[in-house]
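A selection of the complex's chains, in situ.
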């Protein structure tokens, strides 16, 4: 399942909802990305995320389908926020559930790596002087995404 | 055709969205980009380095030149930085 929303989310509640009443799940992995006060050596005071409504949902759904095809997943959730966020707030949540931990771990890592290079979100950082600037693409994110290609 | 701009392209062009009627001069994405560059210095600058501009047609990434119809939605944006 995917959700694109402005509102903050509750990690514990999302894990609870996904596992509640089920006795077939052996492993649950969650990843949460948070707004950090530093990026590339610069102090950050806040973050704003723009996205492409419509295309965002399409891309996230494709990424989820890919993960479900590659790994044995019983459930899968991606939540991504947009709009203004304060330091320490969660930006993105990925949860995977599987009978086996290897699948849950790899699928969650894959979802994050692909989302980072495919889902149409753009970060704008604010600094202490009140300046805003668009975050640049990272070479390390491209590399991280690429390693899942060589598998297929 | 509906044209959308995101992130720094939007900031530089001071425009989020516009509608351009389809014409025989711009039957595909390559010719649309060429035409964009002729619209003035800001457009020329934004479209000068196509390495940092991604193109989506009808909310799908395109790879290579793609034919366009009047009802298409074309989006221009930088490499994504979410997550």
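Order of writing sets the chain letters: A and B. Residues in each chain are counted from 1.
Criterion: a contact is a pair of C-beta atoms (placed from the backbone, for glycine too) under 8 Å apart; a residue touches a chain by one contact, two chains touch by 3 or more.
Quantities reported herein were computed from a predicted structural model and do not represent experimental measurements.
Look past the single copies shown: the full structure has A x2, B x2.
By definition in this document, only the chains that are shown with their structure count from here on.
For chain A in complex with chain B, the touching residues are 33, 49-52, 54-55, 58, 80, 91-92, 112, 115-124, 134-138. Chain contact summary for the complex, chain B toward chain A: residues 4, 6-8, 10-11, 56, 59-61, 75, 77-83.
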